[in-house]
Structures are given as structure tokens and as C-alpha cells.
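For this depiction, one protein chain was excluded, whereas all remaining protein chains were kept in their positions.
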């Protein structure tokens, strides 16, 4: 029997049905990342497993016990399942060590001394021994999350559930928590991780659930999901992660657009040159050609997309100006035009993908 | 006569003397960046100029008026000096347009219609016309700052003062504000900008004040300050901007250290490979050699430094283990050791700079 | 959904109120059944407390009859005594049979004890040796015989007719005028009626006699204690009003007896047979009538309500104006005025409202000829001012210092920045707080009675002492306060919403409107 068996799990809210008939088995030792667009029931799925949400119907067997049965001793089952929340939820009135000792003492009946020793062991695992006597409010976000992980581990759970453990963190603190989780993955613990961090999904997990349409839409190894996604929706989702898209209208906020492109380039490790060229080309394109054309055709819009390949190589820019087809829009208009020259210097023009869709690359 | 003339400006607080005898002239049209370590009086200097702080002694002549004279009509002088604050300070109970119209109407006696037109002109300059009817709380940080700039400009000031205009912003919003400021710099407006954004200082300003030791420690063009700083303190300050430093003690928080190194690499556009190699090498070095050595010598510490050259090239790692000299610390200990092999594969070992200071590079 | 919840909330409040009402009436209702007088005879009254009217020298006599008596309590009037008896503060009232019959008839849970003391008669008092005594006595005897007096006794003692009245003096009065001294507060024997005319059993008998004699009657109401001296000094021809004939009194005046009198105890009873036919609803209706309809008492309640509203509204308005003044003083930030303001606030915060009112009434404005209402308004204005100041100042201080700096940097002067930038921002925070503080003030005005202001609470008090029944006046007052605050809370919510609408309407003033 698998460690977790989910049969026909169904969950309805008043005006949403995030889970429609989900069935899946999870084996001991698996590290599962759950990814998918927002609002597709990832958190709901996770919270059903330890019964923080009550499923509408279906069965969830955890370590041989059906948690959906009203007779089940829920606290007992929950002790086998650690949970790490997006917002840490440390107990603010207790020191770090007490946060970890308290549940052991009150729920497992462990003595103060043993609880303390266990706490220090777990704190060492996440590199937080030095902060044992601090209060949560004295810690950075990353440190808080690491303590939360230690607290869950101190109960010696068979399974640990993570619900977006890094999304409440400052960008500069994400890495330290990811390191802790990936270290943990190597210890053979069963883990379910809801995340938007593709680094985590790809590098740490042994299996990925892509959730959409009220269930587990695609289920496979990281390689399968990231390199060869089978279904269209999965492709779109994975693809967008490495793309920057922007719809330019006549009122477009240039400053914000350029800033978001810059942030994308930086995040994709594109290298300064590729990134600079790309940004300048887009700016030139928009101010030199697209906005003037849109001023004349105020109800139209143009879609821009920048795709970044692995390691910041294979950068490409796609300008989807199909809606301007027939308005005389063209970037070749005046051959000697400074803008055109500049763009062609920055990026390499490729044959149009289809009429009205321009295509550039940087190598 | 210069637009701003500062003579023997002196400012004391109860337990700090941020400004000791500062004298400097600023000509119309100059764009001045004020940089320097924290707490060296940059904000104080700026705030003295428009008399939000009262100088202890000295004279400040702005456009021919001494603002330190108690007789001076301060509101009149301040109308000539726009100020943009770190925390925007928009009026939250008014729409964006009203924020810009209100001072015009109440202070310049402009009619509602004219004020509105002026507001829309200024909003267009910062790309915010579309948000004229929104309230500040409905805007992102970057957008708020752009509105604050528009509000200052609508008073047609001769000088605009910026006090760290981007440091309260999310990293992803810094760029849009920097773009606005650099566009503004091209219009010939006199600007003083206190900033920690070296991009801004280097690319936008015509002159840089480096403040330290209670005054303007070094004053020159961006090229002089960034490429050929004359004084030792300036060098240290500029230099550190492109370095990552960490002092490893026996209780070092590995996770946090690695996360901060990762953030540094990302910020310096180092490219994924350089960044990965560098991080792995540091991790290997610390866990494989430094921490074991420090465990034996608990009161010692080792300093790490990573320097990044232009464009992410010329990355070098310096390990200052002089304090461990004589303890038998060496990374060559066992020749066949996996760690040593790994490190040497990731980075290229260079001759030691001095005994105990190891030196690596990546190309 | 939301409306349903509100409805449920209101129902709940009503239910809570019924929790008070039901026991109060259930008690009376259950009394119709099997109850018995609390004491069957004086022998059982060991430890009981007996109520007496102040000055009645019966302690010795009662103590002799009931040696282990618990004690005596003294009251200024019969209604007070009855309230105390019903509230179990005392266990019996010792007084004459007329007052007892009246009280027992109107309070089903009170009963007269069988023992008689000091058997005698009620009588009209005439100057010693006055031949008129015999003339009157003859007529009274005839009225006794033909049952007129018994009829009148029932009318005045037991009837519940709220419009009881005495005959008009419509006879010519050719025989002259008789000057009658009468006690002014002995319902049902002789008392002031609603319109200031004399009423009561004694009065009606006297008028009947006067009619037969064709005498006009001129009443001089006075305290009971003044009756005998008035007769003796010849200032009046007859004295009436609950006068029991005693040997001592008979020595100084002559009496024409008209009804049997004796003293006895009025005690509690859980089952007075006389009210067996009165249903819960009837009881309720009677109480309602007594409290609101009789003597137009609802007018008193309305006046009290008006007074409460007047005091609360005026003091809030004045207090608010003062508070703004203080805010501007405080902005000036002079050490001296700052300390003065905080001293003022500490004082107001440290002293109960009732004490503040008395301080103002008896000391500060002792020599100014202000009415109590004015003093109450001033007092509550001071209180409201202090609290409003605190609220506004907090809201103003909560506005980010950056707002002030931004305004100054734009070229605003300090005061312009405060008026145009800071105050308007804090408005939406402090206005709802000021309003809920006003609701508190409204409730607090209930202590204005301490300085004799006739507010809502005090109006209820007065009606209570008139009807000898606490339930209705108190509940009405409580209900009115409750609905007042309920209403105010609603209005406060509306104001809150309208503030948001006003401020966040996405319009540019002067451009879009």
C-alpha cells in the first residue's frame, strides 16, 4: 500500500470547484512538486491531505488511515504530517527553541531536556542553532521559514507538506530556504511541495504534478514535464516561465514596460550585453514604430514576447503586429532610418514567422 | 553667481555632527549625484538646502537668497526647489491629478483648468496620464514615485532635490524610476540626487559628490570618481560596490551566506555559469576546509571576497585566511582530495597574493 | 443574507429583554394561585423590619407587641415605603387602614394583616367647642347610614378609574365660605390632583357636606403636621386629611368622625385573591397606563428625552469646537500650553463625570446664576472636549511626518500645510471615533440627575416614585436609551461609508464635476 492514497477526491466551494475527482498514489520517499497556474486548487489539494480543509467527497488514506472518516483521530494523523506554510506561522510569543520544543512537550509528552536537545538538532540542520534564543520577530523571513521547517521536522513526521514556502520571502532570501529544502530532499523524507519556483521543481523533486482543470493535469518526472511536456496547457505554463510578454496599447506605460523587461533579463541570467541589446531594441521598436502606428489606430494593440533559452543564450524577440496588418505598418519603411539601423545592429532579423509577426534573435 | 552657493555650512545634532564646514558651488544645469556611506550626512546636506533642517551655522545662497537668514520667506524659496522623497509622500486623500493640482492652486493661485492641464503635461512626462484619476494607494511604488516627480515638476522649480528616490522601492520597480530621472537629466534641469544606485550616479550625473568625514570628501565627474578615485575612502566605497564580502566564523549561517552570494552574482549580471562555479567553489571551500579549521580554532575567522569585473567578466575569489596561518590550514593538504579537485576545476588558482591569502579567478 | 442576520440580531435583543420582563410579570401572575401572607400574625414577625413614616412614634408599641422585632426604617412618604416593601428592603409597613387599603388594592402582592391597633375613627377636626362640629356630624351620620360613605370609600380606595374626581362646587354658597385646612399628600384621602385641585375621600365627603349646608369651600393645602395648629389658631374652620382621632388630638380639637380607623401592618403576599381575575396582559396594560397615560406622564419621558438630547448635542458641539481650538494651540507647540493641555486632560480623565458636574455646579459656577442644565452642558462639553481632543490629536499625529515635509517642500506654510494636507487626511479616521465617543456621552448624561437636571433617567425616577412601581418606567428609559444608541451606531456606520464615498470616488474636483 502506498504511503498516501487519494481516491476520487472532490472539493467544492460555494462558487468554485477546485478539485474534481482526483485519484493518485504517493509512495514513501517521493519528493513531489506541485505546480500550475494560480487558483487551480494546489493549496486546496495540499490542505485536504492533512484535513485543514474537509473534502466534499472521496477518500484520502494516509499511512493506512482514512483522514476523511469523521471517526479518525485527526491530531494523531497530523502528527505524522509536518506542514510548512507560506507565512511561516511561528508562535511569536516563544523563542525559536521554544517554538520547536512546545509541540513536542505538549503533544508527544517529551521532557523539557529531550525536547531541547531535539530542537537543537533540528536547528542545526537548518543552520539556525545560533538563533535558538531569539524571538521570531528578530529573524529575517528566510530564517523564520527555516525555523518553521525545523519545527515540523522535530515531530519526526513521515511526510512534510510545503505550501509555497518561498513566496512570502524577499527575493534575496529565497535561496537559503530553497537550499534547506533541497538538502532535506536528499534525506529520503516524503515531501509534497506546492511552488512557483521552477528551480525547486526542476532540481529537487523526483516527480511533478502539474495541476489544472480541477485535477492533476499532467504527472511525471521533472524531465518529462520541463523538457517534453505532453499536453498543451502544460507547455503553455512551462513556456511562459521563460518568456516575457507585453501587450502594447496606445496608452502603454513605457517606463514600467522597460522596467519589467529589465527585471526579466536579470532573472534569466541573460548577461549584460544580451540584456542591454534586447532592451534597447524593444525600446526603439516601441517608440519608433509601434506607438506611432497605434496613435493612428488607437483601438489596435501589438504583442511583444522575449524568450530566453538556457543559460541566457538563444534570446529571441517576437513582435506580433498582426492587428496592424494592412495599416501600412512596417519597420522597413525608410531604409536609411536610424531606428531600423539600430535595431538591426542590436538583434538579428529572422524571416517572419507569419505575415505581421516579426522575429529577431540575439546570439 | 552660481545657482547654489554653500559657505561654511555646519550642522550639529545632540550626538552627531554630520556636516563640518562644507563649502561648494553648484551651477545651473548640473546634475549632481551624492554618494557615500550611510550616516555621513547626505540627507542632512540635502535637507539643509531647502531648510527642512536648520543649519547650525553657515550660509546657503539659493538663486541669490540666503535661506539661512531668519528673515527669508522660506515658502517662496522652496517653490523654486522641488523635492522628491524616498517615501514619495503623496497626499493619500487626493487623486493623482489632484495631488499635482493642489499645490498649484493653493500656492501659485493657478485656476483649476490650468492646474489640470499642467498636471496632465507633467503626468505625460512620467508616463502616468492614464492614472490621473487613481488614488495613490492604487499605484505601485514606482508609479507613486513617478507621480511625486511630476508633482515637483508642476511647480516649475529651478532645482529638483532627490533623496534616495529608489531605495523604498521593490527591486522590480527601481528601473522605471531611474529611467524617468535620467530622461529628466537630459532636459537641463539642475538636480541633486542622493542615491545608493551606482547605475544612476555613473550614467546620469554630470558631477558626483562623495560624502564622508563630515563633508564633501571627493568631488568630480563620474569618470574621475568611478574609474580613478583619488582618495583611499572613495576607493574603498566604490570598490565594495562590486565586491561581495563575508566573514566566516565557526557559527556562520551557511544558508544565508550562500543566498547572499547568489543574490550578488545575479545583481552583477555574472551569467549563470560564472555564478554557479563561483558559488560551488565557495561552498566547497567553506564546508571542506574553512569550517573544519575554524572548529579547531574557534576564536579565529576567515574573510571571503568575490570581485566582479565589468560585464560579469574577470570574476575573482580571494580567501583571506591569514588568521589561520600557523595552524596547519591548507587546501592542498591531501592532493587527491575530492574537494580540492572540484575547486580547482571550478576556478583557476592563482599565485597567493601574500602568505595565507588564496587567490582564484574565473574567465 | 445580511438583512436576515440583522433581523435575527434584533430578535435576540428582544428575547434578552423578555428575559427581564417575564420574571417580573410571571411573579405577579403566579401570585394569583396559592400564595399566603408572609406572616400570619405578629408573633411570626421576629427579625422583620418595619417601615414607619418619619416622626410617627409607634416604635415602643410595636416593640412591645413584637419583642424580637428586627428594626425600623423611616420613610418620607407612603409610596417610598411601598416600593421598599415590594423590593423586600423592609418586611412590613405600619400605618393606618386607609393608606393600607389603598396600597393593598393597587398592589395585588401586598396584603393587610388582620391585627388591629389603636382602633379609632378618621375625623374632621374643628376648633374646640365649635358648634359646627355637631351640624357636620349629623350630616355625616346620615351619609354613613345611606351608604354614601361606604360607596365613596370603595371609590377612592379600590377603584382603578384614573379619572376619579370630586364634585364641582356648583351650588350658590349662600351660607358663606368654610376655610378648610387639608393635608396635601395623603392619597387617597386628601391630595393634590393632576391640575392642582384637591382630591380624595375626605375631600369628597367634605364637599358633600358643604353642598348640603350651601357653603363654598376654600381649601388650604399644607403639611399634615400643620393641620392642628391651623385649627387651633383659628386660621381654618375645619381640618381634614387622613386624621386619625386619638386622645391627644381630641384634647386640643373636636372631631366629627366619618370612617373607622385603626393602625395595622401592610405585608407581602404571594396570593392576593382580589387580583385572581387579572391576567398577565391586564397587569401589563395597567402598568403601562399608570406609567405613560395617567397624568400624561409620557410627556415627562419625552421632556426628559429632550433634555438628554439637548445636553448631549450642545455639549458635543461646544466640546468639539473647544477641541479644535486645543488642537491649534497644541500645534503651536509651546511648552507651557502643552503642559496646560495635558494637565486638563489628566484631570478630566481622572475624575468621574458625576464629580466633575458637582464640582462645576457647587464650586466653579457657584456664584454664577446658571441653571443646572447650563452647568451640565458645560461639564459634558469639557469632558467631550478632552476626549475629542485626544482622538483628533491621535489621528493628526498618525499622519506621516513625511506629509508635512512634502507640503513644506512644495512651499506650503506650516499652518496651510496643517489645514490643507494634515487635517483632511486624519478626518476620515477621527470622525467615526468622535461619533462613537458621542454615543458614550449620550449614555453618560444619565448622571446629570446628580445636579438636578431632569433628564431621561431622572424622568423615569420621578414616574417611578409616582406609580410606586419600578418596572415600567425603568424599562422604558432603558429601551429608549438602547434605541438611541442603536440608531446612533447606525448613523455612525452611514457616516463612515459616506466618508469613503466622498474620498475615494475617482473624480478630480473641479474637473470631473
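Annotations
Letters A, B and C mark the chains as written, and numbering starts fresh at 1 in each.
The definition used in the following text is that contacts are C-beta pairs under 8 Å (C-beta built on N, C-alpha and C of every residue); 3 or more make two chains touch, one makes a residue touch a chain.
All figures in this text were calculated on a predicted structure; none of them were measured in a lab.
Listed by label, the shown chains that the missing chain touches in the whole complex are A, C.
Screening A:93, A:186 or A:295 against the full complex identifies A:93 as the residue touching the chain left out.
When you scan C:157, C:377 or C:447 for touch with the missing chain, the hit is C:447. Check C:175, C:252, C:398 or C:491 against the missing chain and you find that the one touching it is C:252.
Check A:37, A:58 or A:103 against the missing chain and you find that the one touching it is A:103. By the touch criterion stated above, the residues of subunit A touching the omitted chain are 50, 52, 75-76, 78-79, 81-83, 85, 87, 89-93, 95, 97-98, 101-103, 106-107, 112-113, 116, 132-135, 151-152, 155. Interface residues of subunit C with the unshown chain, by the touch rule above, are 8-9, 12-13, 15-17, 20, 23-24, 27, 54-55, 57, 83, 86-88, 222-223, 225-226, 228-229, 232-235, 246-249, 251-252, 339-340, 342-344, 346-347, 349-356, 358-359, 361-364, 366-369, 443-447, 449-450, 457, 460-461, 464, 470-471, 474-475, 477-478, 481-486.
By definition in this document, only the chains that are shown with their structure count from here on.
Centre to centre, using the average C-alpha position, subunit A and subunit C are separated by 72 Å.
Centroids built from CA atoms put subunit B at 31 Å from subunit A. Remark: subunit B and subunit C have CA centroids separated by 75 Å (rounded to whole angstrom). None of the residues of subunit C touches two or more other chains.
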